[in-house]
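The chains shown are only part of the set, and none of them has been moved.
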Amino acid sequence: MIHPDRLFPSDSHARRIARELYASIVDLPIVSPHGHTQAGWFAHNEPFPNPAKLFVQPDHYVYRMLYSQGVSLDALEIGVPEIKNPREVWRIFARHYYLFRGTPTRMWLDYEFQELFGLTERFSEQTADFYYDVIDEKLRSPEFLPRALFEKFRIEVLATTDSPLDSLADHQAIRDSGWGGRIIPTFRPDPVVDPDFAGFHDNIRRLGELTGEDTGTWNGYLRALEKSRARFKALGATATDHGHPTAQTADLSPAAAAELFAKILGPNADAVSQELFRAQMLTEMARMSVEDGLVMQLHPGSSRNHNRKIFEKYGRDTGADIPMATDYVHALKPLLGLYGNEPGFRMILFTLDESTYSRELAPLAGHYPCLRLGPPWWFHDSPEGMLRFREMATETAGFYNTVGFNDDTRAFLSIPARHDVARRTDCAYLARLVAEHRLDQDEAFAVARDLTYNLVRQAYRL
Amino acid sequence: MIHPDRLFPSDSHARRIARELYASIVDLPIVSPHGHTQAGWFAHNEPFPNPAKLFVQPDHYVYRMLYSQGVSLDALEIGVPEIKNPREVWRIFARHYYLFRGTPTRMWLDYEFQELFGLTERFSEQTADFYYDVIDEKLRSPEFLPRALFEKFRIEVLATTDSPLDSLADHQAIRDSGWGGRIIPTFRPDPVVDPDFAGFHDNIRRLGELTGEDTGTWNGYLRALEKSRARFKALGATATDHGHPTAQTADLSPAAAAELFAKILGPNADAVSQELFRAQMLTEMARMSVEDGLVMQLHPGSSRNHNRKIFEKYGRDTGADIPMATDYVHALKPLLGLYGNEPGFRMILFTLDESTYSRELAPLAGHYPCLRLGPPWWFHDSPEGMLRFREMATETAGFYNTVGFNDDTRAFLSIPARHDVARRTDCAYLARLVAEHRLDQDEAFAVARDLTYNLVRQAYRL
């Protein structure tokens, strides 16, 4: 079902090179510095649920496509705590599997079906029940428990993404358990720095309670954030993450910032002051990163919950986020003017707007010592997306201002599949450079290893 | 002159796959759901005019390029009703044919010259007169009458584009003639919904006369549009088309919309209210589509008549339209918030801004059930343009949120050539996926057939 040469160039000369490069890195461990798996899985080590609950319900890549072709989210039982008819959901999925032709979702799933579950006949309406039964049974076996899979996948380190309001009890439990898997949190403060976030005011209050600071004042609020970061760091965090609508930063005086904070907490906060607050908070986060060494990740440019009716009925993250044009060159200038040349500061930039790769991101990362380019994100985490990224960024930023791969996934079982696509695509790109005599073969082997393993560890200080 | 393997990958392995895929779809009939041919040709079935009048005067792809290199539009007799020296115009064209190297215009013309007229030596200054004589003679033969060509081209259905002010008499005449060719109108209301359109106020008045409604009132105006749509539908129309400068939509209350309409009809309409009116009218058209089932097409993002002097002397559509950056994610939100989840509603999006393929259009179409992506349009209706479209859209939207090919042409004789380029390019793309083991070969055959034939019929409800 999956071919050993998949994603390699068709031309036989370049393909041979790609094969050799891939063979040299295929056995390297997985480093996963940014994702959305749950620490609880590894803390409790309970079996993953049935196939529908595992493969359909949490994966917006999957049900987004089905919804776009007229399958109702109710039929897929999206948003319900327990799936009543998992086999029926699974059959709907199978019937529409042809929709994923040519997509990375298809490649990831075929990999998982074959490599994890030993299924070799294509998933379809005809094979739906067979798939269901095989997967359902395997999920209940000891080899498919979360920790066993973590080890089987040879994951060296796995980062989750967590709110400052999270107790991190699951992370603590993993540490206390004596199990050797390295699972670390990432500090994602959106709930307490983005005034548009649901429950923002409550969140600020709870942040105060958790840290013992008076978050009704600007200074208390900043101290609360610093304390939160320290708490994450103590449990192994090496990075923060910021999911803002834009990349806008600001450079307000302390007095102006305090005044803005008061306005944000009050009844007169408008959209302009909210955006300015988010902008100033990115700069504050950068300052704290300069101080505590946490690597800063910025994920801007998504218009969240674009489909109002779906959002109202099914809530956040149900597949209606749409990218938008994103400016970095003006937006980042205030922050970079303050900290852009600071030794030890590191900021990893992501984008959903591919037109910025060659126009803004590669030139910025090819100059500022603090900046690195994150891998192609979300809609662009795909073979073509990765090739465009390499083709548009490498000639200005080189390989060494990039940071390897992020799987960025909620779907734990897809992690090896996603890393495999990234490794193969990088090897295909490098093979083309070698075949066209733009890179020497011995250097290509070194770069392949760096892209797979070394750069991510260095970039994230792992 | 034209090679049987043209547009297929150079690599022999991928080329072999492309050939097989193409062989499996080459004989499928042509479905042409969007274009600018004239129903009158088929109503009257008179011979097409001389080569200059047929190939140069109506084709802005052709004279645009000649003008860009210093050939005057007067020398080409653009804009005159009768060409005085067609042979001289033809010779100028021949002398500059080298300018079209590497363009789709060249590919289309070579195909027409060879496949329709049996010309096999390259068009040039040397062969200009020979070409003229051969073409001129053939055009007067019965096999080159419009209906004969329609049948020879094996066109299953051909849609024209028509104003609500058009009597559709030619369409009626075709029906009345008993001839079996299926030629249907498309409802293009720009002249009566775009306040910038030449003669807008007169057009509104005439719309009232044609429909027996008082188009001086908002409700009468809407009823007039609904009646017009019904008239088009009765003659076979399945779609509407909208050529707005932006994709902006609006969600005004009925009272606000009525007030805006009054302002638009009055002496104080400014650019802002005109844009808002166009925006509201897209939303009204969507509502009507929900009700009457006509498929809505949106073609935004062209700065029309950019060259003022050319526009003043030669009028609309003389080659001085230039694309501009286009936003969809914010612009479409009001309309999609109302009708985006409506069963049975269908909206096909086109763009002249390729940066939106992966950033906005594929994510939108990969979520909203009403949305489909139109093929690469106008300047992007070309081999590279089509490859970029597939590479940038497929991984997020899949194949099944696209709608096959539109030839979008005024040049009837180019229709088979244009469909041939599209079919070959899709096969080349699919062959690459197969050769790189990203799609199974049996699936590629199914997709090739869907892209060529099934998707367009489903998308346009033909």
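Order of writing sets the chain letters: A and B. Residues in each chain are counted from 1.
Here is the rule we go by: a contact is a pair of C-beta atoms (placed from the backbone, for glycine too) under 8 Å apart; a residue touches a chain by one contact, two chains touch by 3 or more.
These numbers come from a predicted model, not from an experiment.
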With 2 copies placed, total copies in this complex: 3
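Here, only the chains that are shown with their structure count from here on.
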So what angle, to the nearest 5 degrees, turns subunit A so that its CA atoms land on those of subunit B? 120
Once you find the CA centre of subunit A and the CA centre of subunit B, what distance in Å lies between them? 40
List the residues on subunit A that touch subunit B in their complex, please. 2-3, 5-12, 64-65, 67-70, 98-104, 107, 122, 303, 306-310, 319-325, 352-355, 379-380, 382-385, 388
Would you pull the subunit B residues touching subunit A in the complex into a rising list? 9, 11, 13-14, 325, 327, 329-330, 333, 336-337, 340-341, 343, 355, 358-360, 362-369, 371, 391-392, 394-401, 432-433, 435-440, 443, 446-447
